[in-house]
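Submitted below is the structure of interest, expressed as structure tokens.
Only a single protein chain was left out; the remaining protein chains are all shown in position.
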Amino acid sequence: MSQTMPTAKQRRLRSLLFWAVPALLLLLPFATNPYTQFIANGMLISALVTLGFTLVIGNLGQLAFANTAFFGIGAYGSAILAAKLGLPWLLTIPLAGALGALGGFLASAAALRGIRSYYLAIITLAFGELMRWGYLHAKPLTGGTDGMPMPPETLFGTSFSSDTLKFYVFLAVTVLLVKATLNLMRSRFGRAVMAVRENEVATASLAIPTSRVILVTFMWSGFVVGCAGALFSRHVGYVFPESFGMLHLIASFAMVLVGGLGSVLGAVLGAVLLTALPEYLRAFPGMEELFFGLIVAAVLVLMPMGLASLLRRLSPIFVERFYREAP
Amino acid sequence: MKIFTTMLATAALVASPLLADDAEWETWGLTDDAITIGVMGPFSGNASSYSKALVGMMAYYDKVNDAGGVHGRKLVAVQEDTACDSAKGLAAAKKLISQDEVFMLQGNSCSGVALALRPTIVEAGLPWIVAHAVSDSISDPMAHNIFHGVPTGSANGRAMAAFVLSKPDTENVAIIEHSNDWAHSYSNPARDYLKEHGVSPSQELTMERGQTDATAQILKLRQNKPDFIIAALYEAETAIFLRDLKKYGMGDIPVMGTAGTDLENTLKRTGDFDTVKNYYVIHSYVDNLDGTLMKPWADMIHKYAPDEELSTFSFVSIGSAEALVAALEAVGPDLTRSKLIAALEQVHDFDTGILSDPITWTATDHQGVKSSAVAGFVDGEPTVLKAWGQPY
Partner (left out) sequence: MLMQLTLGGLSQGMIYALIALSLTVVYRSTTVVNFGHGDFVMAGAFVSYVLVVLAGVAFLPAAALSMIAMFVLGVLFNRGLVRPIQGGPHIGLALMCIAAGYVLRGIARMVWGREVLPMPAVFDMQPIFIGNLVITGDAVFIIGTVLVLLVLFFGLMAMTDLGKMVQAVYQSPRGARLIGLNVDRFNDFSWGIGAALGALGGILVAPVSLLHPDLGASFLIKGFAAMTLGGFGSLGGAVLGGVLLGIAEQYAGAYLDSALIEITAYLVIVAVLFIRPQGLFGRKAVVKV
């Protein structure tokens, strides 16, 4: 539990870093081909998904697996709004986020009814699978198993089939949401979230409205992941029910853990690493599950608080004030 | 903000297709002794048994290469895994196109992946022969560089329905299927065909993947007593369905299955001839899987992939590979992508010696294989059929 807090100078350096990284990333499309750019775009989406997930399971400490449900709701929401109502895709991003937040509201309803721990895990798993069944069977709305194509669209005269254009939009959305999440978690609210995780009863006794804290965290998580879903619908250009199954859930679960539970920086790192890894494993088809299982098991035993904990030890710059490692 | 806009504009310019280098683009992935072909398929994941199709196809490349290649060039397959997942498949296609810089693409088994790939490949413009996925929407509306080398879902589905109706006095037809795109790609065209002939399915049932029991479905069928059942089910569920059908005393009702199953393996799975004796499947080939006309193909696959277990998928992509080689031969040594596309459009009534129906690609229609035969047991022997009671 001995974490040095960053000094004022280090904090300035940190905020410089926070803006320097995306600024440098603006140059990334000059160094990529459409394939590597596509992978980079996928990393941004995974980063948001992981961020939303880690808020609930890491910061709030609730074993809720509704993440993939929010993701699917966002992706289908965006596709339906764009294809059926003709809304411009950019506008569907916040709307998909709102739909995701609605999903978060539903999931929190379970938590607030006192369904916790493994029960919450199981009911949220069921929620995700029921949603997937819904996509399959609500054919007029979702296209059912045939999936749903995104309508072609342009921005500043460039078609959205360009991975570079997508990258700039994804990057802007990601930076915005990461920054907003950091601010939220650094606020009084963020401390309340942490307090609920450590001891809900004690927190409630301090007249902090724990129910509201849980509700808002779930909804913000849903919003972030819902936005990621909207990005995903454009990323692939097509939404299929299969994209929102257990495989996706487990992949983002692993990203959270490898990065470091409850760490925003870790969420981004975990997403980047575990999105890149399968691409390096392309030469060994079928081995992915094996590698994946071994890596996760190794991280859990050797580095239970993930990569973020390593970085934290490296320099106090990486200490996230709102987050303390579990004892 | 201004910087951002400028960068956006520059980047958009960089990302736009490189029209300036037409000549170079035409011969990408081509050397004097090799033609690189991107082969996408589900080499991992829960649909990986489909990748047998690509193993068979690549065995054919090897055979061509052993005979000296095409105009001195070897066919070099660059494999990429799609895991039957749209995002992963898109990454695979982009890698093949922009990083491995292959000359053309052949393959892909999962229709969903193929649909997601379509816009990217149309934009890239290189030739793609769809060698296994069946969804009609992959090649309809027609894209100038996408060629379908297997019977499409509608061809198969209509062939299924046509066979069902070729049995005299068939009026009451029930459909049981998985709720996934694979099953719908067969059942929807079959429904259309039935409707066109004044028959509407009397019952629609679903059986999901992984179910090990079909009691509920069978009991519903028992009340309805259909003349024929169309079953768009995977191999495992087909075996379970047929087994339960017989168990509940309805083994005499004929069942029409998809190209996703075959008689030999279904028999092996159920282990009981009585269970499968009234089972018919779409069979896109000229002979039984273990028939004499198929033997050379089986030997070819085993020559290059000795441990490969054969299934109906193993043979499905070979026909399109033959058509490709024929087109490459026709172009001559001075190969370009445009010339290949033009030559593919000249493939007419091409008898592959393996597919039951010929391949015809024209400038206005890239769905090459228009129908399929059916296989069923006749006197205890698997037999390829044209219609009810009519051998192929």
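We call the chains A and B, going by the order they appear; numbering starts again at 1 in every chain.
Just so it is clear, a residue touches a chain if its C-beta (ideal position, glycine included) is under 8 Å from a C-beta of that chain, and two chains touch if they have at least 3 such contacts.
Quantities reported herein were computed from a predicted structural model and do not represent experimental measurements.
From the options B:T31, B:N46, B:Q99 or B:N224, the residue with contact to the unseen chain in the full assembly is B:N46. In the complete assembly, the contact with the undisplayed chain comes from B:T215, out of B:Q99, B:T215 or B:Q390.
Of the options B:S179, B:S202, B:Q346 or B:T362, the residue whose C-beta touches the omitted chain is B:S179.
The residue touching the chain not shown here, chosen from A:L99, A:M148, A:V178 or A:L261, is A:L261.
Panel shows subunit B; residues 44, 46, 48-49, 51-52, 179, 205-208, 210-213, 215-217, 219-220, 223, 235-236, 239-240, 247-249, 268-269, 271, 309 of it touch the chain omitted from the view. For subunit A, the list of residues touching the undisplayed chain reads 57-58, 61, 63, 110, 113-119, 121-123, 125-127, 129-130, 133, 137, 200-201, 204, 210-211, 246, 250, 253-254, 257, 261, 286-294, 296-297, 300-301, 304, 326.
FYI, only the chains that are shown with their structure count from here on.
Separation between the centroids of subunit A and subunit B, computed from CA atoms only, is 36 Å. In the complex of the two chains, the subunit B residues touching subunit A come out as 4-5, 7-9, 11-12, 14-16, 43-44, 48, 79-81, 83-88, 90-92, 94-95, 97-99, 112, 115-116, 119-120, 123, 135, 137, 179-184.
Within the complex, the subunit A residues that touch subunit B are 26, 29-30, 33-36, 38-39, 42, 136-137, 144-147, 149, 152, 156-158, 161-165, 168, 232, 235-238, 240, 242-243, 247, 278-279, 282, 285-288.
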